[in-house]
Every structure is written in C-alpha cells, then in structure tokens.
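Up next, chain A:
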Amino acid sequence: MNSLTLEQLIMLLPELLLLVLAVIIMLLPGRARTMAWLVAAGGLAADLLMCLSLWGVNDYIMGGAYAVNNFAVLVKVMLLGLALLNVIGSHDFTARVYRAREYYALLLMAMLGLLIIPSSTDFITLVVAFELVSITTYVLPLAELNNSQGGEAALKYFISGAFASALILYGLSLLYGFTGTMNLQNCAQAMAILGAHPLLIVALVLLLAGFGYKMALVPFHWWAADTYTGSPSPTTGFLSGVTQKGAFVVALKIIVVYSAVFAPLAALLLGVLCAVTMTVGNVLALKQKDVKRMIAYSSVAHAGNIGVGFVVGGTAIVGSFVHILAHALMAIACFFALQIVLERKGGTMMQHFRGLGKQMPGLAAALMLLLLSFGGVPPLLGFWGKMLMVVPAVGLGGWYLVLALILVLNSALSLVYYAAVIREMYMRPAEIELLPPAADKIKPSGRSYQLALWLSVALLLAFGLLPNWLTEICSSALFNSMLPW
Partner candidate 1 sequence: MSFDLLNILLFLPLLGAAVVFIGGTLNKQPAFIKGLALAVSLLPLAVNLYMLALYDWQLPSGNYQFFGSVNWIDSLGITYTVGLDGLSMPLVFLTSLLTPLVVLLSYDEHKDLRTFFTLLLLLECGLIGVFVALDFFLFYLFWELVLIPMYFLILGWGGPRRRYAAIKFFIYTHVASLVMLVGIFAIVIWNFQQTGIFTFDFVAISEMLRSGGVSLPLNLQYLIFPALFFGFAVKIPTVPFHTWLPDAHVEAPTGGSVFLAAVMLKMGGYGLVRFAFGLMPEAAVHYALPMAVLGIISMLWGAVLALAQDDLKKMIAYSSVSHMGLLLFGMAMLQERAFNGAVLQMFAHGLISAMLFMVCGILQHSVGTRRIGDLGGVASVLPRLSAITVFTFFASVGLPGLLGFIPELQVFLGAFSVNKLLTVIAMLSMIVTAAYYLWALERAYFGQPSADLQEKKPHDLQWFQTVPLLVLGVLVLVLGVWPAPITDMVAQGTGYIIDLLGGVR
Partner candidate 2 sequence: MSIITILLALPLVGALLLLLLRSQPQLSKYVAIICTGAVFIGSLVMLSGYEAAADGYQFLQETKWFPAFGVSFAVGLDSLSLPLFMLTTLLCFLVVVYSWDVTERAPFYYGLLLVLETGVLGVFSALDFFLFYIFWEVVLIPMFFLIGIWGGERRSYASMKFLIYTHVASLIMLLAIGAMFFKAADVLGYYTFSIPEITEVGFDLNFELLVFPALLFAFCVKLPVVPVHTWLPDAHVEAPTAASVLLAGVLLKMGGYGLIRVAYMLCPTAARQYTWLVVILALLSIVYGAFVAFKQDDLKKLIAYSSISHMGFVLIGIASFDEIGIMGAVFQMVAHGLISAMLFMGCGVIQHHAGTRLISRLGGLYSKMPAAMTMLILAFFASMGIPGFMGFFAEFSVMLGVFRSFGWVVLLVALGAVLAVGYYLWAFQRVAYGTMPAELAGCKDIHWYEMLPMLVLLVLTIYFGLQPDVLVEYMEGSVESLTGLSYWDMEA
C-alpha cells in the first residue's frame, strides 16, 4: 500500500474534519446547546465547501481503495447539505435531549460513514462505512428525554439493522468466495469472465435484501414505520432524509457491479421490489390516522419511487438522484413541521391538524407545499424526480412502461392521503386549541424548526422552478465521472 501524499490527504480532509469536529463537540460543556449547534452547523457547512472544492478531481487514493470523483463529490455534497439542514433545524430540539453535544457528535459520526460510502471502491470499505452509519444512528431514537416510544423505535431499528448486516455479510462472503476479490471493479470484471452463476444470484438476493432493509423496501420495511414514528421527529428526518439515502448509493454500486452480467435480472428483482414497495407503502399510509406514521409509510413508498430510476437506468438515474434530494428535503422539513405540530398541539393525529390553516397559517402553508411536493404536483421538486424517472421508462416501453404506470398510479394514490391532511388543515374547523409556545417548560421558540422548514421549502420551490441546474450537475456527475468506483 502506498503512503499518502499531501495532495491525497487533502482529498480526505472532509472526512478528517468530521472526525475532528465530532471530537471537539464531545469536548464542549454539556449544557452549551447553542455552541454545539454553531460548531456542528458551521463544521458541516465548512465540510460542504471543502467537498465542493474537490469537484472536478478524479483520482484514487490509498491504493485505489478510495475514489474521489464527481460522483462521490455530488453524493457527499448532497448528504452534507441535507445533514446541515437537519442540524440547523435541530437547535430547538436539543433542548429536549440529554446532552446536545452527544446528539450532534452522533450525527457527525454518521455523516463520516456516509461520506465514505460514495468513495469506497471495495465492499469491505463500503460495509464498514455503512456499519458506522448504522451503529451511530441506532442510538439516535433514544436521544429525546421523556420519549416513551424511543426505546421501541431504537430496538426495532437495531434488530433489523443487525439482521440486515448479517445478510449483507453472508452475501459478501459468497461473492468473495466466488470472485476472489472484494474490489468492486475487479468483482465486476471477474463476473464478466466467469459468467452467470446461481450462487452469484443468491449473493445478489442477499445483498439486495440486506440493503433493502436499510432502504426500507417492502418486505424489509417492517421496522421503518415503528422506528420513524417512535423516534423524535428531527431524528426521523435524519434517518429517512439522510441515512436511508446512503443505502441507495450502496444499492446503486451493487447494481453497477452486477450490471455486466445480471443487468436484466438485477433490474427485474429491484423493479418488482420497488413496485411492491410503492404500492404497499401507499396503501398502508392511506389507512393511517397518525400523520407521522403516514409520512413514515410514505417514506417507504418513496423509497420504492427512488428505486425505479435505478431499475430503468440511463437518464432515469438522474431522476433517482433528483428524487433522493427532493424526498430528503421534503422528509426533513416535514418532520420538523410535525415536530412543531406536536409541540404546539400535543400530537400528530389527524385531529391535531384540523384548522391549522387558521391557527398557524405560515406553518400550514409550508406543510401544504411539502405535501403537494410529496404528491408530485408540479412545479415543486417532488414532481421533477418522478417525472425524470417516468419519462425514460415510458421511452423504453415493455415492462418498464408497466413500472412507470405503477409509479404514476401510486403517485395519484398518495395524493389521496396527502390531500386528506391538507383538507384537515384548511377545510375543517379547529378542535384543539394551540398550546402556548413554552407549554412543556423545556420549550424554546421553535424558530430553528421554522428556519429549516422554510429553507427546505425555498429549495424545493427554487429547484422546482429551475430544475435545469440540478439535473445538469447530476447528469454530469453521473455520466462523465462514473462509474462509481
């Protein structure tokens, strides 16, 4: 293994900085909420800028085990930006956690893992990075004090995560045994030489199942609803808006590895998974009376949506990335909005939303925009992601067309429950009075929630009206500097 040169070390700076930040935050005084917040947010922002500066670099370091290219940079910037958004909004929330510094440190450690994922060129790094993400986030649902559901959420998340890790490892060992390498590129080449083999399919199934857990694809979604509902909303936002999205990057890598030999099969497998996921997620969401649970199930459905782009391939992958960003923005903002509703009205059941349009017009308006974006109503960003997946799928015809149709019908179906929330907010009189802002004593203003919420909405609107810039970057990152190893 070659030693690192200074230049290469610079390429690792974002990751190193996160590590350093995590340590610094741990050293802050326990009650220094605001300081921890500023450090975390500022650090993430700096990190984001650092990553941006790597745009255009195309290099392998650490003996080829670590790639720095536009694809990696794009993913990193996206995830960092989303995490930044989450952190910005979390300031109010940290009043409710045991120690703010630990909360932020865990987030930053998870981010470290997430930054490694897009750069890793072999399965070992990939899995280790992903485990880092998983293990740090297992704790997050427990962060809030006085949250009785957090334990259940964390436990389910942990159990499912452990199970998923086992599946992944088993799949990997099969793969290794067969190809003799863990390097992604070599693996793909080996497969191309060795040809199709049943064991490789078994490995593929195991890997897809394992990461399917992380992506919350049906039938591996069972933990998601409980974890997302039970976790405090800002955490849920992070889990569904950031970490879950990392799993998609991994999935993309696996698909690319397999594409040499098993492209149609991998696509078909994932396609069926996605179709089932969308449908099941939406149908389950339809039945929910708790809006948080509804959004949790809708996240499951959206995972299916995102997968469609990977299945279709080509320009549709751009659609997937746009939708990853869109859904992440929507989820983070939406869970912040739900947190506000929880704090000001005492719950997130449907009746808590009654008359919100009059009680909190600003929040209701933002939430309405989010829900419409979730439902894929143009010209919000949530529309473009789906659009960019559906149009190429239609172009391919055949069973891709069927998949596109399923996506489209699901999108319509989802609008039923999103619109139901809008209806509660605007078309029903309020039944529950607003609580005063500091009802439960530990409550600050809620301004940081609002800030993150409106930032997201502004981004959704801006990207929605001017999608060109985003898709240009995505496609240049994906097609010019690909492949992801």
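How were these candidates chosen? In short, all candidates are chains of the complex that A comes from, given by their letters.
As a convention for this text, a residue touches a chain if its C-beta (ideal position, glycine included) is under 8 Å from a C-beta of that chain, and two chains touch if they have at least 3 such contacts; residues count from 1.
Just so it is clear, the structure is predicted and the values come from calculations on it, not from any experiment.
Per the touch definition at the top, the candidate among 1 or 2 touching chain A in this complex is 2.
On chain A, the positions that touch candidate 2 within their shared complex are 361, 372, 377-379, 383, 387-388, 390-395, 397, 401, 404-405, 408-409, 411-412, 415-416, 419-420, 422-423, 426-428, 466-468, 471-472, 475.
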